[in-house]
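For reference, the structure I am asking about is given below.
With one protein chain withheld, the remaining protein chains of the complex are depicted in position.
Chain lettering (A, B and C) follows the sequence in which the chains are written, and residue indices restart at 1 in each chain.
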Amino acid sequence: MSRPRLDASTVVEHLDRGPLDRVELARLVARDIPDGAYVNLGIGQPTLVADHLRPGSGVTLHTENGMLGMGPEARGDEVDPDLVNAGKIPVTEVPGAAYFHHADSFAMMRGGHLDVCVLGAYQVSYAGDLANWHTGRPGAIPAVGGAMDLAIGAKDVVVMMTLFGKDGAPKLVPACTYPLTGVQCVSRVHTDVATFHVTPAGVAVVETFGMTAAEILSRLTPGD
Amino acid sequence: MSRPRLDASTVVEHLDRGPLDRVELARLVARDIPDGAYVNLGIGQPTLVADHLRPGSGVTLHTENGMLGMGPEARGDEVDPDLVNAGKIPVTEVPGAAYFHHADSFAMMRGGHLDVCVLGAYQVSYAGDLANWHTGRPGAIPAVGGAMDLAIGAKDVVVMMTLFGKDGAPKLVPACTYPLTGVQCVSRVHTDVATFHVTPAGVAVVETFGMTAAEILSRLTPGD
Amino acid sequence: MRAQVTGDPAAAVAEVHDGDVVMIGGFGDAGMPVALIDALIAQGATDLTVVCNNAGGGDHGLAALLAARRVRRIICSYPRQVDSWVFDGLYRDGDIELELIPQGTLAERMRAAGAGIGGFFCPTGVGTPLTEGREVREIDGRTYVLELPLRGDVALVGAHRADRAGNLVYRKTARNFGPVMATAAERTIVQVSEVVELGGIDPETVVTPGIYVDTILDLSLAEAVAR
Partner (left out) sequence: MRAQVTGDPAAAVAEVHDGDVVMIGGFGDAGMPVALIDALIAQGATDLTVVCNNAGGGDHGLAALLAARRVRRIICSYPRQVDSWVFDGLYRDGDIELELIPQGTLAERMRAAGAGIGGFFCPTGVGTPLTEGREVREIDGRTYVLELPLRGDVALVGAHRADRAGNLVYRKTARNFGPVMATAAERTIVQVSEVVELGGIDPETVVTPGIYVDTILDLSLAEAVAR
């Protein structure tokens, strides 16, 4: 598999600032979602993206437990135990919503009808392989949910993560060491310090935050 | 394949009368449909069976174009072009009806959820093979509709036909010469002169009308 | 992307191309999108493959499309009707190809296309001429034939009502193939008697979610335009 590729002709470096915080990252991901798109936001950090969709963007949120037109998290009297998102958190419905059962919901996902899904990740490989469901650690109880269906189903699979783990290890890797969720499925990786596009030729850095593309590349491939 | 078998211990011969007419045949088929059954009645003669279901029997009629709880043919103001049966004839709905789309309707059929379907036939073999969709004649335009789905789907596939064609040829045959609709799928054959059960051992005559079982058998197997 | 609403039948079908696979809803006349078919005839796309349960009746709708000689091949379960004289004539003259598929397999192959299923083992038609020469497999003591997804470039669907999110409800047995075709085609064009505001369709009762709908021809607008 090819190394991460630096396409200097298109990279935009934001060096007058530090890395993106979680909110800024969510805002950036939201910015790249086209108006009118049908979008699934994964459990956890991707959920934050919903707060940054432009009102009037016409983006429709899908939740895999059977709904299009999901609204914000439910508060107070809005809480209805029959209306939850994929993380089992009470949510609301927007006008124009639709409910459907699980086989229909996953037919929609598997059939390639969602425009975008945003997922967290443990690792993404240069080829766009995704690992986000299982650490593989002994004693860890595995749980996959809808992660594999989203990974192979959405037209655009967007990953949101920090580029480096707490131990400094890159999460964008030549080959995933964690158990895979999907093969060659990721199209875009948004991280705190850089945005990458996954192309058939490899991974291209397209935007950086607080670091130069050269610095990022050298930290990603320290052995070179 | 075994010859039609005559089980003399169970056959009931009605010799004080002639063959069943179409209405009597429909009544007989209706008599054998259990209370509460979900039933699909094929296009043509089988449709007559509906008129003879006992009120209060709780039988629910299915039509493969997407409905359970089909009522009688629509008359006058009842006619609604959006509410037709499998023969495209305007029908009515009964209280407790349900509509569904074609994939769901045929999932119901293929999945073995219908208790009974009643079909016409060109031929039925001793093994229960059914031929009812195509004469195979040169120039004939073939059309299969839902016949093959019903043949393999319903728990009980009941055939309704005259036992002999206009030319006197038996329609219950050692092997179908017409193109097959389904293999070993028929469980019961109701004809104007006899009722047959199809068992793994062959075909058993269980009731006759206006002819003895022996006469029927000799007409079915003239060469013996 | 969000469905577009138009009152102009010509605009609704503008993007149908020569050689397209066009799925057309309806069971007989129930659910047949006649306004869209008429617009397609006027639009002129030809060399089409049509997927429809029937092959048209009388001289209207699908029969008119066939009569205009725009259809090279038809994939259906039941072409023969008392009033299918247009199809019958073309077929007998060798002017149209016919692929006959059992009705449930037709529906399920389209469902598979919409649901991202690569193929499925189906018990229907095993041992009959309609599955001759195809791959079979015994699973759990029963014999099945492998069926592949059936995809469309365009679906023309007749529904009852839409909301502005593209959610659809149908009427009675006019529902039939519309919902499954909407999932199986690259682009789904629907005709409805009216388009209501968001919130005008109970989310519990939506049959086709808006995600499957690209263009909606609002017949109430079309009539206003025509007047």
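Quick note on the criterion: a residue touches a chain if its C-beta (ideal position, glycine included) is under 8 Å from a C-beta of that chain, and two chains touch if they have at least 3 such contacts.
Everything numeric here is computed off the predicted structure, so don't read it as measured data.
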* Asked: Which visible chains touch the chain that is not shown?
  -> A, B, C
* Asked: Any idea which of A:Gly36, A:Pro95, A:Pro179 or A:Gly210 touches the chain not displayed?
  -> A:Pro179
* Of A:Val94, A:Ile152 or A:Ala214, the residue in touch with the unshown chain -> A:Ile152
* To do: Can you list, in ascending order, the chain B residues touching the missing chain?
  => 34, 36-38, 58, 60, 62, 67-69, 93-100, 106-115, 152-153
* **Touch list for chain C against the chain that is not drawn** => 108, 112, 115-123, 137, 139-140, 142, 144, 148, 169-172, 202-205
* To do: Using the touch rule from the top, list residues of chain A that touch the missing partner.
  => 63-67, 80-85, 88, 93, 99-103, 105-107, 109-110, 129, 134, 139, 141-149, 152-153, 179-183
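Heads up, the rule we're going with is that only the chains that are shown with their structure count from here on.
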* Would you kindly tell me how far, in whole Å, the mean C-alpha position of chain C lies from that of chain B? => 30
* Structure fact -> Separation of the C-alpha centres, chain A versus chain C, in whole Å, is 35
* **Approximate Å spacing (C-alpha centroids) for the pair chain A, chain B** => 56
* Multi-chain contacts in chain A: which residues touch at least two other chains? -> none
* Can you list the chain C residues in contact with two or more other chains? -> 111
